[in-house]
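What follows is an incomplete set of chains from the complex, kept in their original frame.
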Amino acid sequence: MIKVGIIGSTGYAGGELVRILSSHPNAEIKTVTSQSYIGKNYNEVYENYRHIKNLVCKQEDIEKMSQICDVIFLALPHGEASKKINSSVLQKTKIIDLGADYRLQNIDVYESWYTKHYSPDILKEAVYGLCEINREKIKTRRIIANPGCYTTCSILSLYPLVKEKMIELDSIVIDAKSGATGAGRSLSLSNHFCELNESVKAYKIASHRHTPEIEEQLSAAAGEDIVLSFTPHLIPMNRGILATCYAKLNDKYEYDDIKKVYEKYYADEYFIRLTKEGIFPETKWVKSSNFCDIGFALDKRTNRIIVVGAIDNLYKGAAGQAVQNMNIMFGMDEKTGLDYIPIFPV
Amino acid sequence: MIKVGIIGSTGYAGGELVRILSSHPNAEIKTVTSQSYIGKNYNEVYENYRHIKNLVCKQEDIEKMSQICDVIFLALPHGEASKKINSSVLQKTKIIDLGADYRLQNIDVYESWYTKHYSPDILKEAVYGLCEINREKIKTRRIIANPGCYTTCSILSLYPLVKEKMIELDSIVIDAKSGATGAGRSLSLSNHFCELNESVKAYKIASHRHTPEIEEQLSAAAGEDIVLSFTPHLIPMNRGILATCYAKLNDKYEYDDIKKVYEKYYADEYFIRLTKEGIFPETKWVKSSNFCDIGFALDKRTNRIIVVGAIDNLYKGAAGQAVQNMNIMFGMDEKTGLDYIPIFPV
């Protein structure tokens, strides 16, 4: 059994990690920590755990945890992980960081979009944990930067087109829609029920921090720098991300030309499901699962391609992918503990 | 592996059965049937199954199914199962009926609330499959009448009080609230999004068919006839039932007196979780699980007890309990394939 610790276990992503790992056949949760609920039984924080009596939120002590855990998951606000991780910790345990601190290899870009980085030396050890793209690297690294929710959905949707140079790279627009769990459990007027319910809005237009993350990964795939427009929207639902991605095709293509490219990269990927022609992903079909559904249409009138991707933001967009990374790091079947049919209607 | 057939697999309850049984370690789905989707791949009916390619909806043929299946689940509109089931079928296979046809032992009551019954002789073989109450009988019978969703929640909430004669039996009022999956996948104006969303209503007041079902079971527990008031309500959410049950106490009791009674019946029941004093069930804490949460308060000013029960209507209120019944019938650990932490927020 892999011994697991979870730091920041009482946010929504942390809670999803606890849940998935509790049912993982090869993992055993040794410690969960929390800043707000130290000493509380986990089932007082989340009453869905009512039947689980012996899980108590501890104060975080990464040094101590690194001695007893084979792997530690961190689900913390950005900036905090980079203060905690260091070589000493990494020698003793593996790290899967669900935050942003190790996602951008370019430290200047990180510091311009986020804050000061406290362990830039660790950065080169980290690999961006988008499993379907970086699987080989993930197998060998000790620290994984688990991708953001918007970015997972956006990159997977566009990767084959960028990699195969089928689109004009300066024409990419990503219009993404997220359920409210994406904003976490911290109280804010934006997430107050009556303010979010029955409305839709765009936010952080041209300034959302997932933008450079998408750009860095797609630029790497393209072999040249990409800048793109990314606009997140808040949808009155709990879970799910839909990314509607637009780009100009750089030639005349038929549907099947594009289809072959997506199949080249994803036909053997269990957690990516390509939809049939004329069918498009909807978030309900992936909810509570690790799947990413992808479909596309050609708009011949404008010679644009519109690619739609859908994931569960807490699952494939956070905790599920983190466990998928763990599975890869520890040489297990990637699907272990993650192979569930999405629940519908839920 | 237990060979399983599902008749009526494309309604919401049927879909939940397919999902739960697909992950059941000791069961293997041999056939799924549907009236509306014969010949269709199941993943065209429910796209959450997109990655499952080889499950096709067949035309129902219970005779043929009974030869290859160890157990057949039926999820059909009332009146249909009673036409299909007969001794010949029951000799070859076991039956778990999610409909109403075998739930009421009193045929007159059945026919006055429902319709003509076509196999009354089978009725005496059937046991009401409320696992926590009728477990011993379930072990030995070949046909199980799986309880209704409202009834499961209502009976479990009130059973200890009735059994121990702590309440005035003519004072019972059950005010129940259900999510929209309870009304199924058939189209109706009531279930049209804009008509149901952002509103709450009572329906079938003093005339809902789950009333006699609750009464028959509680009367059996009490050893005398009970009539009660049951009012269902439709809530703008997908899943969940909350039953708020009111009754006059027949003596002065303290909280702990009542608590002991609930613990007597339920302390060892894995799928029943009693809440602590001052905490009451909410449907979100049981969603996508087989748990039934129960809590109560004493209203000393009126000497009433208010018991609140919560279940997932498609899980413990339908498909989950059906699988729990299967597990009991086949001598397995009752939790097999059902032991999931409720997902939150979902």
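For clarity, chains are labelled A and B in written order, and residue numbers in each chain start from 1.
The rule is short, and it goes like this: a residue touches a chain if its C-beta (ideal position, glycine included) is under 8 Å from a C-beta of that chain, and two chains touch if they have at least 3 such contacts.
From a predicted model like this one, the values you see are computed outputs, not experimental measurements.
Visitor: Total copies in the complex, given 2 are shown here: how many?
Guide: The whole assembly in this structure file has 4 copies of the sequence.
The definition used in the following text is that only the chains that are shown with their structure count from here on.
Visitor: Would you kindly give the rotation angle relating subunit A to subunit B, two copies of one sequence, based on a CA superposition and rounded to a multiple of 5 degrees?
Guide: 180
Visitor: Can you give the whole-Å distance between the Cα centres of subunit A and subunit B?
Guide: It comes to 36 Å between the two C-alpha centres.
Visitor: Going by the contact rule set out above, which residues of subunit A touch subunit B in the complex?
Guide: 12, 15, 19, 22-23, 46-52, 181, 198, 238-239, 270, 273, 275, 279, 282, 284-289, 291, 293, 340-346
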